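A protein chain is absent from this complex, but the other protein chains hold their places.
And now, subunit A:
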Amino acid sequence: MTFKRSMKKMAAGIVASSAIFYSGAVMAADTIKVGVLHSLSGTMAISESTLKDTVLMLIKEQNAKGGVMGKKLEPVVVDPASNWPLFAEKARELITKDKVDVIFGCWTSVSRKSVLPVVEELNGLLFYPVQYEGEESSKNVFYTGAAPNQQAIPAVDYLLNDLGVKRFVLAGTDYVYPRTTNKILEAYLKSKGIPDEDIMINYTPFGYSDWQSIVSNIKDFGSQGKKTAVVSTINGDANVPFYKELANQGVKAEDIPVVAFSVGEEELSGIDTGPLVGHLAAWNYFESVDTEANEKFIDEWHQYTGNDKRVTNDPMEATYIGFNMWVKAVEKAKSTDTDKVAKAMIGMETPNLTGGMAVMNKNHHLSKPVLIGEIQDDGQFSVVWQTDGLVKGDAWSDFLPGSKDLISDWTAPINCGNYNVKTKTCGGQAAAE
């Protein structure tokens, strides 16, 4: 009984407080609202809370510069709590109740797929800042992280051409991003003449921590007389025990290098990197990149967080680029209307942190440089290779049978996210998921 009563009281309290909140929101009408949809609790909080801080820092700076079109930016932060269906609910709440003009958010592909129908239905605008498996392009989403051809393919090229690797272990966590990326890589390696028996594919569950036998298998696979490398799409938490085991079993980067697509400065801040020196990662940005823009960004980040040990990473740069592009696009369109901003976004250029310009393409993906870095003993990467120019993000991989004829072009006359260049029709793709 008392329980029921207190529940009622609580519900009333929530209604009252939210009423106050909304009335407050209505009063501040001449601001532009920016939704931040990153998990602050649950499994993904480890990666996503950093991006929330990044967006808040960028908003603060923009406001200090006078806001956008003379209006202040007002952040609306929600916590989808690493719960994929909740991402959709929170996105709906942000667009319909809070009336935000743009959302920066999501990390995992599942969460993006969950938000996708909502932003399409309500004609919202989402900036997605994380590297992903591609095979998607939506009118309402701008993808500022890397597509597979901006990370995985150049990294494998580096292994093939510069290191002379002939045997590949494709190790990943068992979910959509590694599976799709490995499918693309397998097709790509075969097109380069690597036979089946020289490719080993291995999947492990989320948060896997007992890597003993897998590392021992990799060692064995690498002792067959050909230079071997590991291409790792192992996600988040599982990386620390993986690298610890590599170090303990004495797998050295000189013998079997591991190139990772999900390991950045943030992930390495949890381990002693002494024994990992020389293992590789491929990204569009490293904190160690020596440019003025990057130094300024790092200083601001340290100042904002009040902690000069906090590292920066690739998804932060993607957030930075996405945010600056959005600001420019709003100013160009002189409106925050989704369609007008989306139109103004295409062809937009803003400086990235690695010393060049990022360009938004017609397929809502960026052109960015690709860098390969080696892990150093201080948890940073030093760049050992980079592409000559910018690499244009490709929404639909050329190496998958279902998607090689598809392109995405959000300008007239095609105006389609999955246009088949052979049949000249829009839609009808089977390779979407």
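Observations on the structure shown:
As a working rule, contacts are C-beta pairs under 8 Å (C-beta built on N, C-alpha and C of every residue); 3 or more make two chains touch, one makes a residue touch a chain; residues count from 1.
As a working rule, contacts and distances are computed from a predicted model.
Selecting from "Putative tricarboxylic transport membrane protein", "PadR family transcriptional regulator", "ATP-binding cassette domain-containing protein" or "Branched-chain amino acid ABC transporter permease", the unshown chain of this assembly corresponds to "Branched-chain amino acid ABC transporter permease" (UniProt protein name). Among A:L86, A:A253, A:A282 or A:L371, only A:A253 touches the chain that is left out of the view.
When the missing chain is restored to the complex, the residue among A:T31, A:N63 or A:N202 that touches it is A:N202. The chain that is not drawn here is touched, among residues A:R92, A:K113 or A:K219, by A:K219.
Note on the undisplayed chain: of the listed residues A:D101, A:E374 or A:D394, the one touching it is A:E374.
Touch with the hidden chain on the side of subunit A covers residues 40-41, 43, 45-46, 49-50, 163, 174, 202-205, 207-210, 212-214, 216-217, 219-220, 222-226, 237, 240-241, 244-245, 247-250, 253-255, 257, 266, 269-272, 275, 277-278, 290, 295, 308, 374, 376-378, 382-384.
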